[in-house]
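Handing you this structure, nothing more for now.
Heads up, one of the protein chains got dropped from this complex, but the rest are sitting where they should.
Letters A, B and C name the chains as they come in the text, with residue numbers starting at 1 for each one.
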Amino acid sequence: MLTNKHDALAIIFANSYDNEVPSLVNERLMASIPFAGRYRLVDFTLSSLVNCGIDNVSIIVKKNYRSLMRHLGSGRPWDLVRKNGGLNIVPPYAEKGIKVYNGRVEAVASILEFLKGCKEQYVFMTDSNIACMFDFADMIRAHQESGADVTIAYKNEAIPYSFMNMQLTQTTDLYYTLDLDGNRVVSINTNSKEYGPQNLSMNLYLTEREKLISQIEKAYAQGHVFYERDVLAPMIGTEKICGYEFKGYSARISDMVSYFDENMKLLDPENLNALFDGSDVYTTVRDDNPARYCSGSKVSNSLVADGCVIEGEVDNCVLFRGVHVGRGTKLKNCVVMQDTVIAGNCDIEYTIMDKEVNIASGKSIKGEKTFPVFVPAYKQIL
Amino acid sequence: MLTNKHDALAIIFANSYDNEVPSLVNERLMASIPFAGRYRLVDFTLSSLVNCGIDNVSIIVKKNYRSLMRHLGSGRPWDLVRKNGGLNIVPPYAEKGIKVYNGRVEAVASILEFLKGCKEQYVFMTDSNIACMFDFADMIRAHQESGADVTIAYKNEAIPYSFMNMQLTQTTDLYYTLDLDGNRVVSINTNSKEYGPQNLSMNLYLTEREKLISQIEKAYAQGHVFYERDVLAPMIGTEKICGYEFKGYSARISDMVSYFDENMKLLDPENLNALFDGSDVYTTVRDDNPARYCSGSKVSNSLVADGCVIEGEVDNCVLFRGVHVGRGTKLKNCVVMQDTVIAGNCDIEYTIMDKEVNIASGKSIKGEKTFPVFVPAYKQIL
Amino acid sequence: MSKEMVAMILAGGQGSRLYALTDKLAKPAVPFGGKYRIIDFPLSNCVNSGIDTVGILTQYQPLVLNEYIGHGQPWDLDRLHGGVHVLPPYQQAKGSDWYKGTANAIYQNLSFLRRYDPQYVIILSGDQICKQDYNDFLEFHKAKGADFSVAVMEVPWDEASRFGLMVADSDGRISEFQEKPKEPKSNLASMGIYIFNFDVLEKYLEADEANPDSSNDFGNDILPALLRDGKKMYAYRFNGYWKDVGTISSLWEANMEVLNPENSGINLFDDDWKIYSRSSGKAAQYISDKAVIDNAMLTNGCRIFGTVRHSILFAGVEVEEGAVVEDAVVMGNVRICKGAKVTHCIVGENAYIGEGATVGEKPEPGNEKNVATVGPGVKVGDRAVIGGTAMVKEDVGEGGKC
Partner (left out) sequence: MSKEMVAMILAGGQGSRLYALTDKLAKPAVPFGGKYRIIDFPLSNCVNSGIDTVGILTQYQPLVLNEYIGHGQPWDLDRLHGGVHVLPPYQQAKGSDWYKGTANAIYQNLSFLRRYDPQYVIILSGDQICKQDYNDFLEFHKAKGADFSVAVMEVPWDEASRFGLMVADSDGRISEFQEKPKEPKSNLASMGIYIFNFDVLEKYLEADEANPDSSNDFGNDILPALLRDGKKMYAYRFNGYWKDVGTISSLWEANMEVLNPENSGINLFDDDWKIYSRSSGKAAQYISDKAVIDNAMLTNGCRIFGTVRHSILFAGVEVEEGAVVEDAVVMGNVRICKGAKVTHCIVGENAYIGEGATVGEKPEPGNEKNVATVGPGVKVGDRAVIGGTAMVKEDVGEGGKC
């Protein structure tokens, strides 16, 4: 009973698929991308872990991780402050031998000593580009039942457009589909171009800690980089790799359009309920006031976070914390990140405004559903 | 009253003079070198700051900073957990533009945005290779009285042997002496080779935040590296730079021999009292038992930390937390870092044992006062 | 480390004039302004004034307050040395007692104060809505070389006889008190906020405790004794917003004033003097395409499908289609079902207003102090009618009237 309830620890890769959303990660990384009005993507994974009683979580970061460090702090909002375990951020150069990693193998190799010192039986590894409430405890149950060596979570869905059109040069952003026989994985396909629903990997893996250590030690010594291609695929003949289908609601961020769409989808209360699934999702607390809907404002079909001040019209929008919408401004089909201020008499449609943007009065910005305009953080449009 | 009592923030350079103690920083950096039985060097600076009511502290780290991050945690032991300010660790690559810095100018340049957002009037900058309880409040008072633009703390002492013999290639580890007229600095000498007591800079600077920002912006734009050589020295003619003499007890770590000597000097209760100066020094708490002095053990003129178990003889030694000394072992003139285990019937003199060393029974290791043997961390001597 | 000034917040009161709202809750824990509780005001004032050591003296229903305060992190009072501490009464080797009066409550916690060796102690009230810089007050106290200072408000002369008054000279030195006098000699009303030199406080509390006839109250016993002994007592004029929210109508009124910061004087949106609070942690608010919201404050977790006008909704309130909320204060997690009308009232946390039910009514002019109140957790059945002056503490059945 000295370890946590489910005897598992977790490793989160915070920079996964950064290349697909370059504008959003200019000053941050995938894990800290704002989502759903007041969260960051990593909040969903962290909250799922904590809700399942998993309280030993390492987050491996590569670059642009200051915003994530600030967001996570000591881990208090997720109740991850522990004398042993708790939240552990692994930045590059923190120790001799930790460089800026390329693939998952190198990333895990940098924390092998830590892993060896842990006592938990199981390890979860996951990326941070999917917002969903995941039942890690159920996946352990399935893993134990199937007797698998490795279990891979997948979702039956079509391959995102951006993945299908990925440049070959983006070697770090591989994606994987699974061919299954029952729940057993019979082949792992890299960067498949098949259309229609697929068993698309969530890049969420469960294996035993001791097995992972020996896999990574071997792969790293041989100069391998990618866990899926270099470790898992060769195992298929000799060991048992199983799939675990996630059937809940998930929002996968694979490019700017999907980021826009996945925010917009939450304006349907059914999707909103499905995403949260009745669970608590934790995030950093800010000292915002309640949102103020001033006389003469008009808000319709929108998500609004605390700290917003709305004097104008807002329709079909997601407003993060502390957004100001001036009098006479019309905002339609927009995603507006924290503390952006839009003065009066603007007319803005299909636009993603990153944080702390400042738009002077009378401006007009319009994008298209298939091409939302992006305004970078701190931009002053005067 | 929204800022701290003395209206000052502090910046600590954690990797200063790493090159002078290569063995000690193999797995850590200067700031986290163990000292005085249960502290790290940085504890003295942090505790001094906190005792003076300065609670906005940034620590700029370069490499090998994992041990420091673990030591500092959320800053709780120093009561530096704050919603605004508190403890702020700045690692490389955390943001775009933060690389592994060379000189102080680059290091401070990487946190300019942060500095601009602060409200404190004054900034302290300090290295971390000197253990002393420093009265920062008194230095502010002196700074205000003299009307200086920059105040430099110095100690009147001889230049350490290792500094005098420094290789020219070690360009990052410059040291400075001050020529004074009254308290006014009339020249800053780099790497002086003069013998006898000097006004040796402690590399501890006080200036106004706004002034520092403009100094660094200018110097960085011009490609300058060293604050002392490139910023301060050219200011001497036009602006007022003052010296502030520190008259208290200080332990300056400038090489392996001085590390050994400074530990040993604390075996004189007078020095021990002078170092602590009646103040509280905070450090990370470990769950150690009280020290156990077993039947038949013999301990004389030694510092012993909690968690030690002593069955043998210990004379003139500094034992850090959790050291075991086996039956029949004689330990004389040694510094033994945390959790090192020495089995029975060993005979060890003039030796520094880094942490978690394991020495089998019957071994004999002897150094000289002027050449203490060093046993690296985790070494097994079987 | 010693502290220059330590704050003690008197939070013991039941606040019985808030009736249903304080049945299971100490008055300082009563919700206010969408996401605050009354105690947030003195706590935030302390932090913003640079006071980092605060004792909260409580003995009535402290569980909610305890949980709310927690380790003090929301107020940045999560400290190793100092920070915020809830101080209930306790037993000692030589007997024990509940806090007998305000002075006794401080007396029983002298050992807490001594731990911090303060020069000054500020005594605050846990049931006022007020934004005040205690540091300005301390500077005044120091400048006067006072032993004791009290914060006072100028009140209209014709209302002065309703207050405890401080008669002071032009320099502010107090020469006399008047408790609700028929013929007021002063219009300076005490706000119940005091600064004492700690040595003076200690001495007078010990003397007061030794006096078996004392009621152990600051106003009745300690202050008169100070005056009798010719101590230097000063009145500090405070001009900002101050409101004792001790009644349902004043609580409702203060909430409504939050919606009108330009005219009311209470501005919660001031970044230079933030009022901190513990957040609910709920998801963002969802406003449907059927919703109408006009001049309202809503908090995270709200889901609005109906109409909300000139109201404050706390975290997690649901307003279903066709429901209308107007001039109302609706506390956390209340559900207002289809077609319900909720007007000019306070609805307590976790209450349920059934389909088509009516709570409160627009008062006739002059009767604005009539505020209907639904207690926390109360279920108002479908189509029930709660009148404009009702105070509902228990469930009301379908179609019932109150």
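Here, contacts are C-beta pairs under 8 Å (C-beta built on N, C-alpha and C of every residue); 3 or more make two chains touch, one makes a residue touch a chain.
Since the model is a prediction, treat every value here as computed from it, not as a measurement.
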item: Among B:57, B:131 or B:305, the residue in touch with the chain that has been omitted; value: B:305
item: Hidden partner chain, touching residue among C:28, C:42 or C:62; value: C:62
item: Identified contact with the non-displayed chain, of C:24, C:142, C:232 or C:338; value: C:24
item: Residues of subunit B in contact with the chain not shown; value: 36-38, 76-77, 267, 269, 272, 276, 280-283, 285-287, 289-297, 299-306, 309, 315, 318-320
item: Residue ranges of subunit C at the interface with the undisplayed chain; value: 14, 22-24, 58-63, 66-67, 71, 78, 85, 88-93, 96, 98, 111-112, 115
item: Positions on subunit A contacted by the hidden chain, ascending; value: 1-2, 5, 51, 76-77, 79, 81-84, 280
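Assume only the chains that are shown with their structure count from here on.
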item: Chain nearest the overall C-alpha centroid of the shown protein atoms; value: A
item: Centre distance in Å when subunit B and subunit C are each reduced to the mean of their C-alpha atoms; value: 48
item: Subunit A-subunit B separation of Cα centroids, rounded to whole Å; value: 39
item: Two or more partner chains touched - positions in subunit C; value: 73
item: Subunit B residues counted as touching two or more neighbouring chains; value: 81, 83
